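In what follows, a single structure is set out as structure tokens and then discussed.
The complex is shown incomplete by one protein chain, all other protein chains being positioned as in the whole.
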Amino acid sequence: MKPKILVLTCTYCSYAGADMAGVSKIQYPPSAYIVRLICSGREEALFALEALREGFDGVLFTGCHIPYDCHFISGNFKARARVALLKKLLSQLGIEDSRVRLEWISASEGDKFAKVVFEFTRELEEMGSLPKFRKISELGVEEHD
Amino acid sequence: MPRVGVYVCHCGKNIAGVLDVKRIVREVAKEEDVVVCKDYPFMCSSEGQRLIAEDIRRHNLDRIVVAACSPRTHEPIFQEALKRAGLSPFFLEMANIRDQCSWVHEHEKELATDKAIRLVKAAVAKARLLEEIRVEKISVKQSVLVIGGGVAGITAALDVAKAGFKVYLVEKNSSIGGHMAQLDKTFPTLDCSICILGPLMVEVATHPNITLLTYSEVIEVEGYVGNFKVKILKKARKVDETKCTGCLLCMEKCPTRVPSEFDRGLGERKSIYVPFPQAVPRVPVIDTEHCLYFTKGVCRLCEKICPVKAINYEQEDEIIEIEVGAIIVATGYEEYDPRKVPEYGYGMFTEVITGLQLERLASSFGPTRGKILVPGKNKEPQRVAILACTGSRDEKNLPYCCRVGCMNALKHAWYIKHSIPGATIYVIAPDVRSFGKGYEEFYRRIRSEGVILIKGRASEVHRSPEGCLGVYVYDPSLDEVLVLKVDLVVLEMGLVPNPASEKIRDVLKLSKSTDGFFLEVHPKLRPVETSIEGVFICGCAQSPKDIPDTVAQASSAAMKAVELLAKGYVESVPYVVSVDEETCSGCGICVSVCEFNAIEIVEKNDRRVAKVNTALCKGCGSCAAACPSGAIEQAHFTREQVLAMIKALAR
Partner (left out) sequence: MIRLALVSLSGYCSGCEVALADVISEVLPRIEIVYSTLIADIDKLPSNIDLSLVSGAVRTKHDIEVLREARNKSKLLVALGSCASFGGIPGLANVYVVAELLREIYGTYPREVPKLTRAAAPVSEYVQVDYRLPGCPPPYKLLIELLVCVDEKKPLPKPPSRTVCDECSLKKRDVYEENVYRLGERDDVDFSRCFLEQGILCMGIATASGCEAQCPSRGVPCRGCRGPPAKIVDQGERLLSSIASVFSKIDEEELVRKIPDPLGYFYRFTLPSSTIPYTPEILKRMEKDEGSD
């Protein structure tokens, strides 16, 4: 099983970039799942945390190229700042911060979209999958003597 | 309970050739609330659309999922199908199983089908939670503001006015005309510049639909597409425009002399002046920094001589408020500061001038009445070096091409050749880019007239021992460094955005490209639109360009403004945000993250709460992602909907 990746995209650049990969028939692993938002400014940390808890191995935040390509002026800056703090948080939680990745992909960069998914997949394969989260009450008591 | 209908498209073999469509239908049919689940060869065909409409009626469906291609291309088509069946178009959700599944996983059919099943289930999960969205129609004010009175602004203003709409043309200087009025001739036809521009300037002044506001600046813009409220500062001219007849006796009598900005510092003007004889409006302005009355309290000669008592020293700045439906920004360019390329000695040697200065020397209404004389020497140059591409295509200065420098260099060579027939003229250029209609022909003509072209860039300009200037240039064809002895050096400076455009950018909240010019929405398909709806750009405000391109783009911007006004209304963006006032605690995070001034904090029952202006909201959802209390939600992309999709995909 290939590592499962959640890809958060904006409508104008990265989602269109993913479509471009399709139109150009550039192949990438079928374990990447795209969720479309209007702008990378809508991409919040919760989507990544939820995905990692629910069984995704990695989350790819994408948007229009920084600094000037965002159709909503600065959504990409917001995504960038959130990802920066999220990565730090994950490392504090003992989760590899590279499970979250940020990439700028324009509407014309179908090849880049596929390349990023390949690269990310390879990295996540090396990391191995995250264990399946359980409720704390199911974790039980640790024997220590 | 929602009633969901799911339609899986084969797209011929595009989808069905890779994915097991029947398996998708079987799996998805098991999902909660799915009432109908079908596949069809071409969902977007009229037959496919009819299938959806029929099922909506027969099975009372209220949510539709279409698993097919990209919503970017086909969402509007299926939304229409829902509308025709009497269902709100926003109860549609698409699963992109072609562009983002079958096309990109052609060799892994099993896994691709598994993925498609998850994608469709995720779409169902979202569809179950979709809510009604109301789109409002907002009327558009039937007038346009044009900022900048150069050839771009003039063209745009006239086009809009001729289409029957009201135009306000605002120009910061005392006359319209812009840089084109300073040019002696235009390439490649060698038309007299003011002869073709002048009539247009007069037409602007006399057109019944155009209100011309010169010596004025836009200081504030509020509102949104269709309904902009604009504040304009009309600076005091100290001359009553309604009385002045333009006899210019005042200008004749004024005893002061000030370097002329219009003549780029090469000539002089008075303290009460029109910048050039063809100025529109032909109403002078008093330069209070140099006027003897304003500086020393004496003189008042202009007041005495004026036959119609138009001089008014007490006149004050005025603020004019207007409402417009669209705004066209045509703020133009400025020459790159030649002092930033110090190796060419501008400012050190009077014999080094810029291209625009040469235009003024060549102009019949310039400081030398059209005789090309070396500044400071007052004699005709016999040897001239013209340096194309100064500051342009240069990592240290401007990385981009100015698109006019090469042709200006050739044109300037022609000026000198025809003014001083025996002169030796060198044009030094890294390449000569003669890309426009008739440009290559012009280049051949100049070459044939004995102008010497040297491929390369000059490295330095020196004072040579003989008293003239020495221009150092490496000639690759000879493989040696030449030292050209010349009497005059002309620098064809790169173009930068007009410094005044920065203020306009602030006022309008426009984006700029890396080169500093205003950013268009799409360089090819939407070249005059900006990220602010209803605000259009044209001419050199958008990027450096020559006059034909500027005029074409100005007409294009005018067309876009007219399109908006003629339609008469704009539809509000559907995916806007809304605030739950009960939850909102007035922290103002949303206000700070909104780039479109769409949110403000208002007092309501003694509490601070956020209020969204849906007409300004662009629906990016940044505030929804930032709202710390969960009070803001974005329609069609609520947190609950997105999380439902993520959970479905994770299963």
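Think of it as A and B in the order they're written, each chain with its own count starting at 1.
Everything that follows uses one rule, which is that contacts are C-beta pairs under 8 Å (C-beta built on N, C-alpha and C of every residue); 3 or more make two chains touch, one makes a residue touch a chain.
Here the structure is a predicted model, which means the values were calculated and not measured.
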Full-complex contact with the absent chain, from B:I77, B:L190, B:I420 or B:V591: B:V591
Chain not shown: contacting residue from B:A68, B:I372 or B:A625: B:A625
Absent chain, residues of subunit A that touch it: 41, 44-46, 49-50, 52-53, 74, 77-78, 80-89, 92-95, 130-137, 139-144
Residues in subunit B touching the chain absent from view: 580, 582-589, 591-593, 601, 607-608, 622, 625-631
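One rule holds in what follows: only the chains that are shown with their structure count from here on.
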Subunit A and subunit B: spacing of chain centres that average the CA atoms, whole Å: 34
Residue ranges of subunit A touching subunit B (in the complex, touch as defined): 4, 6, 11, 15-16, 18-19, 21-23, 25-31, 33-39, 41-44, 46-47, 50-51, 54-56, 67-68, 71-75, 78, 82, 114
Touch list for subunit B against partner subunit A, complex: 70-72, 96, 98-101, 103-108, 111-112, 114-115, 118-119, 122, 509, 511-514, 519, 521, 531, 575, 593, 595-596, 618-622, 624-626, 634, 637, 639, 642-643, 645-647, 649-650
